[in-house]
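Excluded from the complex is one protein chain; the other protein chains are retained at their positions.
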Amino acid sequence: MSLALALLQAALLVALAPLFSGTIAAIKARLQMRRGAPVWQRYADLARLFRKESILSTDASWLARATPYVVLGASLTVATWVPVLFASSATSFAGDLVMTVALLALVRVLHALAALEAGTTFGGMAASRHMALAALAEPALMLSVFTLAIAAGSTDLARISRAVAAAPHGWLSPSHLLALSAMWLVVISESGRVPVDNPATHLELTMIHEGMVLDYSGRHLALLEWAATVRQMVLFTLVVNLFLPWGIALEPSGAALGTALLAWIGKLLACAIVVALGESLTAKLRLFRVPEFLGMAFLLSLLALTSNSLLRG
Amino acid sequence: MPLAGLDGALFAAAIWGLAAAALFPAIPLPSRFAFLSAASRAAIARPVAIAGALALAAVGALGLAGVVPAPLRWWPGLPGDPFMLGVDALAAPFLLLLGLLTAISLAARHPGPEEGPAGLVLHIGFAVALAAVFAAQHALLLLVAWEGMTLLSAALVARDTRSARARRAAYVYLVISHIGAAAIGFGLMRLAALAGSFGFPDLAAALGRLPAGESAALVSLMSAGFAVKLGLAPLHVWLPLAHPEAPAPVSALLSGAMVKAGLYGLLRFGWQMPGSPPAGWGVTLAVIGLFTALVGALYAVVESDAKRLLAFSTVKNAGLLALALGIAATLLRAGYVPLAGVALAACLYHAVGHGLAKGLAFLAVGEAVHAAGSRDLEKLGGLARRMPRLSVAALIASLSLSGLPPLACFAGEWLLFQALILGLAAGGGSMRLLAPFSGAGLALATALSAAALVKLYGIAFLGRPRSAAAANAKPPPRAMEVWLLVLAGLGLAWGLAAPLAIAALALPISAVLGPGFDAASLSGFGGLTLSIPPEAFASISPLAVATLIALFVGLVFAWVALRGLHPGVRRAPSWACGVSLDARMQYSALGFTKPLRLIFRPLIRAESEISILEEGSPYFAQKYRYRSAVPPLAESLVFSPMVQAVFWISTQARRLQAGSLHVYLAYLLVTLVALLMLAR
Amino acid sequence: MSFPLGEWLPVSSAVNLLAGLFLLSALSAVIQRRVAGAILGYAWNSRALAAIAAVVASSTGERHIWIAAALVLATKGILIPRLLRRTAVRGRAREEAESFVGATTAMLLCGVLVVIGFTQTRALFGASRTILASCLPISVATALVGLFQMVSHRAALAQVVGLVLIENAIFLAAISLTYGMPLVVEMGVLLDVMVGVALLGFFVARIEESFDSADTSLLTSLKG
Partner (left out) sequence: MGLLLALVLVAPVTAALCLPLGRTRWGATVSVAGAALVLALALALAARVLAVGPFLAARGWLHADALGALLACITGVTGLAATWYARSYMAHEERGHDATNWASGRFEALFHLLLGSLIVASLANNLGLMWVGIEASTLSSALLVGYYRRPGAVEAGWKYLILCSVGITLALFATVLLYYSGIGHFAERSVGLQWTALRDLAPVLEPRFVRLAFLFALVGYGTKAGLAPMHTWLPDAHSQAPTPVSALLSAALLAVALGALMRFHALAVRCVGPGFSENLLTIFGLLSMAVAVPFLLIQSDYKRLLAYSSVEHTGFVALAVGLGSPLALLGGLFHLVTHALGKSLAFLVGGSLKSALGSARMDRWSGVLESSPPLGVLFVVAGVALAGLPPAALFLSEWMVLIGGLEARKVAAVVTALALLAIVFAALAFHWTRMALGKPRADFRDPLPADSRRPLWLLAAALLILGVWLPEPVHRLLSQAAAVIKP
């Protein structure tokens, strides 16, 4: 039963991930007075890519072929225990928040390595920037994890969302909000959005994620892109369901799950709007201003943690 | 115990086998024994040594199972009790690690034809000394083994006798280690003198009798000595100098096993003593460890010599071990025994895990760069296509050392994070400040070393070869690659079976921590999950994660295959904006870490200058030179001032012997008069 | 064996007189600027020593001290000075044996040394005024003075003189304190002294042949 639920949640994430990023793009287009592509565009792209043949560099080793599959596999693995609708999962014994962060790191490392396969300049550039920014994002991420874990008394995802949901106004505590904002900044940078990265560009000066997949094509590219959307979906789901677990189902009843589904979609929509607004209003930062951005995230999370332990006396 | 007979025999066989294998080729024979030429004797000695090493590993495993072999004794004719080699719970995991690494590093040796047996002799002798360090149960013997270990490893570091770099490395290493050994020796012998015996229990009793202040000072002194071997900053300077210079198999042993000797010493003489760990020991160790981890990771990122990079990663992991140990001690003093147990489990598990991973890394990368003829990443590249099996081993090593799940170095960090979070939640006094910074610092260090290892593997093994030598590098002998894959398998097993491994470490942990915590309680579902009591605070399962990933990969693959959309792959040269790609267009190792180098420039004082060699048009000069260097701050800030001071004093003092007989006579006169006036 | 003070007074005063002469001759050797003068001072120093030995011998009536006195006179009083003089004449050592310190400073420093020698040894005897009570301080003082001679003088031979002065001082101690050590020992000692001086003379010749000078302050090629 609960295993089925876990798989259902994973399926939901995987299925709706392209839609989510499509939605963000669409909202952005509207905000910029463009008609823009339909929200389904991402699916069309993926389908097209799957049909195209895959070309790899003559310099690439076996790693280049393995990476897309492993990346997608790891993203799916994470997806199985992220609390989407139901605040418990059959696979949560296998992974907690730290494991989630670590698996995302695994994905990142494989991405970076694959980017170096072709021996081109763009790949190296993107990989180097990716690893550098990730290194800076990591401490902030870990501290907001600390804050959550201490508040909930656990690093287990389901327990966290349950705990926050159980405390009626738990999410109002300053430490919680600070951690949330820190987490938000980290998620923005991790999922490669403006102002850290610009998903809609191939300008060598700015691109990070695009640069890493530049030498992929066909189904490999499809898999990577799909995995990227899944990862982005997972991150935002984590934000909304760990920090603001409103309406999440605490017991597996149909009604509860229904409300949970609606709440989840609503919250993600809100996220999409906020992201789109942000991307329309702010310009991308120069690469060497990004550390300040992440430094702020670190500061926020540190404040969150200290205020947490201070308020707990 | 049914094994009672066997284990003693195994232990004796391990020690004497290794010792005999070390001596057999070393003894100079008259020429009339030509049939026993040194080379042929070496050929006999190597398998013997491998067997001995495996026996040692078996002894270690048995020790973890609680089977303690009868100790070996002999009487060196000195006053005091006889020398004694034995295995106890604490020594067992280290012996296991040492045995495995020694066996594989010996098996993976493939010296050139011109090389004499000296290398092999030193290699085995070094292993013997290490085994003696871990198994010694006699203070003086421990000191002998310790110094012997230093000496032999220094000889191995200076194996390439012509290289000035190796010579300097060996010298710095010798001196710093000797100073550490002096500190250790003083502590041990002070206790021995008080106890009137060299046995460890008596030493502990003697320490217990000392007044608190003095015992704390003594323990701290010894800990400082052991910290040198562990390579904690700023005493780590010798490590990145020495480890890379030795041949690859020896570097594996140095970084994999010898560094752990420092940890062993800290555990046995810093902690496992009455009244220890003294107040502040844990906090100090944790702070130093955190600092070391960051220093190591940062310098690993900016290093572009493959083996030095690995050495700095060793420094980072040494820092992590010290951090875990310090956190454990702090938690223990704050009274949270189970949490201390968790941190300690993290420490011991990571000690072995890192040993396996780093051994593999040095063997694989060392061999690769040896084949490619340069340690400089800027001259490497594209090795993965030229030595695929080796590259698998190297990749596994790199990913493990980046602390990624489900590999050998992840579970340890996970446990440490849990200990930090729980310690913070429990709000034990100093933890409140320590935990957040440790967590953040640890995350940063891990991410940085991940960047460093991506750089190592990505630049050396992927992309295009950056030099002719790298372009036609030949893979090492098949046998060696097989051995590397065996070691890789061991590392994988250690990672996937983390819960079982930690349960297996229960004995040493409780030997250090005392009762009140059972590491076996950390593993649940019959070793499937690693979970934190009480009430399964959180749990992970490397094995399940691996299975899930494999499952999904399989599914996706099957799906793609079934849909049958262009299953094949077409190969084409990389696209480089239309111009033909050459190796100099790829990112260099220097360029790869430029963002981090710029970001951390204020800390590491990285220097760089661009000079235009040939002016072309104002915007496009024809030739640039870019020079970048990261100065070794620890040397320039800590050590060279001391050295300069010593030398200044010496130059002044040398005036005593100015050559004038009259002055010499005056010394006599003055001494005589002074004695007459003062001493009579 | 102890010696009642009353019946020894004359002897002890005689000894004191000679001991004073002994010390003065040593001091004269120190302030001499010419090697020959130093040697002369040494010769008188040795004769005073022989005289003291004779007095002690007559007072104790021990035959072997007579022998010792004779030996001292023969070797130290006559033989060694002659040997030294011969070396001095043969070599270039005839030039000024200038010392690092002027005569007056030398005098002052020697004074200090003598005082030290006296104060540090006189205390050993408390109030008693036996022969040795006056002789030991003098011998220690002379030893220090001799050492000072070696420190302050440049000429190799002057240093040799300082050395043999110290040996005299010790002989004084031996005779006055213990009425002579076993004869065999004294013979051995004297023999060694003879050989030593001969050897020193030999080296002086070597130095002059290798360095064209007897100024030992030039011998500073070995340092550090």
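Labels for the chains are A, B and C, by order of writing; each one numbers its residues from 1.
Everything below uses one rule, namely that a contact is a pair of C-beta atoms (placed from the backbone, for glycine too) under 8 Å apart; a residue touches a chain by one contact, two chains touch by 3 or more.
Here the structure is a predicted model, which means the values were calculated and not measured.
Novice: In the intact complex, which of the depicted chains does the undisplayed chain touch?
Specialist: B, C
Novice: Using the touch definition from the top, which of B:V48, B:A61, B:M84 or B:A182 touches the missing chain?
Specialist: B:A182
Novice: For the chain not shown, which residue from B:R73, B:K623 or B:R654 touches it across the whole complex?
Specialist: Here the residue in touch with the unshown chain is B:R654.
Novice: Touching the absent chain: which residues on chain B qualify?
Specialist: On the chain B side, contact with the omitted chain comes from 76-79, 140, 143-144, 147-148, 150-151, 158, 161-162, 164, 166-167, 170-171, 174-175, 178-179, 182, 185-186, 189-190, 192-194, 646-647, 649-651, 653-654, 656-657, 661, 664-665, 667-668, 671-672, 675-676, 679-680.
Novice: Residues on chain C that touch the omitted chain in the whole complex?
Specialist: 1-2, 121, 124, 132, 143, 147, 150, 156, 159, 163, 166-167, 169-170, 173-174, 177-178, 181-182, 184-185, 188-189, 192, 195-196, 199-200, 203, 206-207, 210-211, 216, 219, 221-222, 224
FYI, only the chains that are shown with their structure count from here on.
Novice: Hey, which chain ends up farthest from chain B, C-alpha centres compared?
Specialist: C
Novice: State, to the nearest whole Å, the distance from the C-alpha centre of chain A to the C-alpha centre of chain C.
Specialist: Going by mean C-alpha positions, chain A sits 101 Å from chain C.
Novice: If you average the Cα atoms of chain B and of chain C to get two centres, how far apart are those centres in Å?
Specialist: About 70 Å separates the centre of chain B from that of chain C.
Novice: Residues of chain A that touch two or more other chains: which are they?
Specialist: None at all.
Novice: Using the touch definition from the top, which residues of chain B touch two or more other chains?
Specialist: Chain B, residues with two or more chain partners: not present.
Novice: Quick one: in the complex, what on chain C touches chain B?
Specialist: 100, 113, 116-117, 120, 140, 144, 147-148, 150-152, 154, 159, 216-217, 219-224
Novice: Give every residue of chain B touching chain C within the complex, in rising order.
Specialist: Against chain C, chain B makes touches at 654, 657-662, 665-666, 668-669, 672-673, 676-677, 680.
Novice: In the complex of these two chains, what residues of chain A are touching chain B?
Specialist: 50-63, 65, 69-70, 72-74, 76-77, 80, 91-99, 102-103, 105-106, 108-109, 112-113, 116-121, 123-125, 127-129, 131-143, 146, 149-150, 153-156, 159, 215, 218-219, 223, 287-288, 291, 298, 302, 305-306, 309, 312
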